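For this view, one protein chain was removed and the others were kept in their places.
For chain A:
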């Protein structure tokens, strides 16, 4: 599959540009020397540490150094944890990815039936209700949803645990919190997409064959309306990981979100770089997967 090979090759320049941006941001913003030394350190102490860390080298030398280390899998050491930054990230990555995937499932399970329902019952009370709910869902910030869910389902009615990721029950509140906004967005999209497809002539063709309406909707309308939905999932997944940072804080979720937050607070730049790099890599992979799903779904898109 020449297409796949080319897409994989295209990842390399994207990653190079990405590392440059991450490095430049940290180069401009971070000052690890003043973070690492006590406040009363002398200018001489500072100069010694700067040289020891190689921070006196010019930008491009430092970047190449950074790039070389990265290729060897060395993303630097966390000042705070005194552990390799990449390990800190990978240890927690699974928790964040699981949370994001659960949230995505929540969004899919809510939005697809609701979106189809709203489209089939266009301009009825049901449609307005669904549209109303999705506007509200999109308008609520997820930290607030999280706090409300905790209040209702953990404090007033203690059904679900509040913090940690130890059992399947622990997943319920955080994934709903994270998934609601995406569900709202996707509901509107599924509705619009179904409405567009249902007007297509091939749907009338299916009906003219004497096909049952439920199969007409399931086979002809739904499958065709999935294409834009796949796109939005691909675009939204990285944002979901971004949202996870907030949700993880609310639910004390042991993912990279909380790690990133503390790393930023303490200017633990090696960890920040490692996290940004990993999230960007996930974005690139998700885009690639979206593209492949696209091609599987829609035979009109060619592989070469």
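Basically, a residue touches a chain if its C-beta (ideal position, glycine included) is under 8 Å from a C-beta of that chain, and two chains touch if they have at least 3 such contacts; residues count from 1.
Just so it is clear, contacts and distances are computed from a predicted model.
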Consult the UniProt record of the chain that does not appear here and report its protein name from "Carbon-monoxide dehydrogenase small subunit", "Oligopeptide transport system ATP-binding protein", "Carrier domain-containing protein" or "Septum site-determining protein MinD". "Oligopeptide transport system ATP-binding protein"
Which of A:42, A:82 or A:123 contacts the chain that the document leaves out: A:123
Tell me which of A:62, A:98, A:200 or A:231 is the one touching the absent chain. A:200
Touching the missing chain, which residues of chain A? 122-123, 199-202, 204-213, 220, 223-224, 297-300
